[in-house]
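With one protein chain removed, the remaining protein chains of the complex are shown where they sit.
The first chain written gets the first letter, and so on, giving A and B; residue counts start at 1 in each chain.
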Amino acid sequence: MTKQEGYRKKRLDRGIKARSDTLFAVASWKEILYLMIPRFLPVAVLLLLPLFLGNYWNKVLVYACIYGLLALSWDFLASCGLFSLGQSLFFGVGAYIAGGLNYYFHLPPLITIPIATIAGGILCSALLTPVMRLRGVYFAMVTLILPLLLMKIIETTGVFGGTQGLSSLSGFPHEMLSIYIAVVGFLACLFLFRRIINTDYGLILRAIRDDDRSVMSGGINIYWRKSQALFIAGAAGGFAGALMTHHYQFLGMSVFALDYSILPVAAVALGGQGTFAGAAIGSMLLVPLSEALRALGGLRVAIYCGVLIVSIILLPEGFFHYLARKYHQFEKVVKIG
Amino acid sequence: MSLLIYGLINSVILALYTVGFSLTYGISGLANFAHGALYILSGFVAWSLMNAAGLPFAVSGILAVLITAAIGFAFYWVLILRVRGIPLAELIVTFAAGVAILELMTWKGFYGLRYSLPVFVNGGVEIAGVGIDYQRLIVLASGLVLVIGLWLFVHHTRIGLAFRAMAQNERTALSIGIESDWIGALSLAFGAALAAIAAMVVLPLGVMESTIGYDVLIYALAVAIVGGLESTLGMIAGSFLIGYGQIAAARYIGAKWMVIVPLAAIVFVLSVKPSGIFGKFKELEERV
Partner (left out) sequence: MRRGAMIFSGIFLLAILVVLPTSQAATVKPIVIGVPTSLYTPFGRDGLKAVNLAVKEINAKGGVKVGTQRRPFKVVIADTRGGEPNTPVHDALMAYERLITKEKPDAIVVGAFRSEVLIAGMDLVAKYKIPQLSTIAQSPGFQKKFMKDPKKYKYLFRVTTDALVDATYLNNTLDILKKKFGLKNAYFIYQDTLWAKAFSGLMSRHCKKTGWKIVGFDGYAAGATDFSPALSKARESKVQLIGMVWDVPLGAGVFAKQYAAMKVPALLIGFIPPMASPMAVKTLGPGVEYSMSIEFPVGASLPLKKLPKTGDFLSKFKKEYGALPEAAAVNSSAYDAVFILANAIERTGSLNPDKLAAALEKTDYAGVSGRIRFNKQHIAVFGTKDPKKEGVCVIFQWQKDSAGKLKRVPVYPAFLAEGKIQLPPWMKK
């Protein structure tokens, strides 16, 4: 659409949006559908998808869910003002806890995954407690460096199999089971986070992001709250790491690789910040895209980066916000004056 | 003695890696994650000019610096400008652009032993019983010249003064007629040029490979953070701390601990003094 002189675009809420915002939502099936479709359709699609995809694309789906979990955990931290560049820390810690327990103590995945989730969360918040007072870019740098540091330590000292990693870990009894654990875990995490952030508890977290000093003056210990947020985000990342370890039955120090830190952030940047749904959509777009580009061979990552740059420049607000606006509002051209 | 000399060389190399990154960040607050990619890109540009166009190294080196600066300038104008002020988008765009540059170079086949820049002068001397080659002495000298030159530049030229004005207060700078985007683009161009100069003197020490880009970025980040992000003095202090730390670790603990030094330094310094050794991040200090 070309710009017309003397006119401007005006956005208005759709009628159905206004109606379904209130109690009238229950009055008609149309409004109910309007509210339900964006929530239930993706869930249904995700739950049914594994039945129709092939072996290979199911792996991609698991991959997407795992990156999705990391992106959600990133978005959760960002919601309380912690801008992290080290999701691979959470991922790697969870992976090493689960893999170590399985390799040295032969515990089955159904025990190691919950342990890795909880212990991963605790360990990550403990590791990051000393630097929790940092803000902005400084916190980001420390989180970027920490996983690399752990990776080098494993490489140097040779603990947990060193550079060679631990292989032949036990997997899930059935392929489908692991796929559904990934999908359900991802969806559960998505809705749980959305719920948490809208409770009073989440309100405090968001307030810390917006103005931490006013929260402090309200008599709330923001560092304790931040470490709780770190625990929640760490647990999500740890779950993803443990899942990946058992899914591939292999654990190496590359779980701390930069990929697991940068890709989730890219997913959020693509999908849109602050709503979790954006993070989910972003990872569901990015990971399959990256796999599809594999056919291009050597140029794959370069093109991938190109697509990422172009989409962020064209839609800086993120994909989700754009979709949500189109869904709720319509535009019309009005005359200025 | 060799510890002193090679520690010094290592520190200067680290400072050369960082100076461009820190300049760009100091002026326009833009963390250029494509810094490492620009560094190695300039090396390949120089190599291609030498081997495809048959130019001597001196000419192609200077051309490579200019070309890299132009790329940095265009980079700001085409990409960064559109996402300016959104830290998340800035980060992803610069990082993705950096990775894209590195990947394109890998795809073009820029790896392997063929790709190596010649040293300026062959041979070496012995200083206090320590053998050292001329190229490393040139690295030392150019590090010194660069720092002094930079200081003179930002204190005594119009553009340099505008840079400092931007760094100190962007709005006031705007109100006295300094165009913020123009200076931002210039700062990125300067950062890129500095990366290229560093590449021209440091790369002849070894072979070239696109993965060096990641290392340079990590080192630049490490030095800049340890020293304090926008302080030149801090940058020098940071590079000396890490540079000597590495050589000492290699000598007394074990060579494989070298890589851990910069990372450990970051975690340690930041948990003790969150804005780096010489950082002057007021807002941050108040909140600690």
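Keep this in mind: contacts are C-beta pairs under 8 Å (C-beta built on N, C-alpha and C of every residue); 3 or more make two chains touch, one makes a residue touch a chain.
Quick caveat: nothing in here was measured; it's all calculated off a predicted structure.
J.: From the list A:90, A:103 or A:260, which touches the chain that is not on show?
T.: A:260
J.: When the complex is taken as a whole, what residues of chain B touch the one chain not shown?
T.: Here the touching residues of chain B are 2-3, 6, 9-10, 106, 111-114, 116, 122, 124, 129-133, 135-136, 205-207, 209, 211-212, 214-215, 246-247, 250-251, 254-256, 258-259.
J.: Can you list, in ascending order, the chain A residues touching the missing chain?
T.: Touching the missing chain: residues 1, 54-56, 59-60, 63, 152, 155-156, 162-165, 167-168, 244, 248-250, 252, 254-255, 257-260, 289, 291-298, 303, 307, 310-311, 314-315, 322.
Following the convention adopted for this analysis, only the chains that are shown with their structure count from here on.
J.: Once you find the CA centre of chain A and the CA centre of chain B, what distance in Å lies between them?
T.: 32
J.: Of all residues in chain B, which touch chain A in the complex?
T.: Against chain A, the touching part of chain B is residues 31, 79, 82-83, 86-89, 91-93, 95-97, 99-100, 103-104, 106-107, 214, 218, 221-222, 225, 229, 256-257, 259-260, 263-264, 266-267, 270-271, 274-275, 281, 284, 287-288.
J.: So in the complex, which bits of chain A are touching chain B?
T.: Chain A residues touching chain B: 83, 85, 130-131, 133-138, 141-142, 144-146, 148-149, 152-153, 155-156, 212-213, 258, 262, 265-266, 268-269, 273, 298-302, 305-306, 308-309, 312-313, 316.
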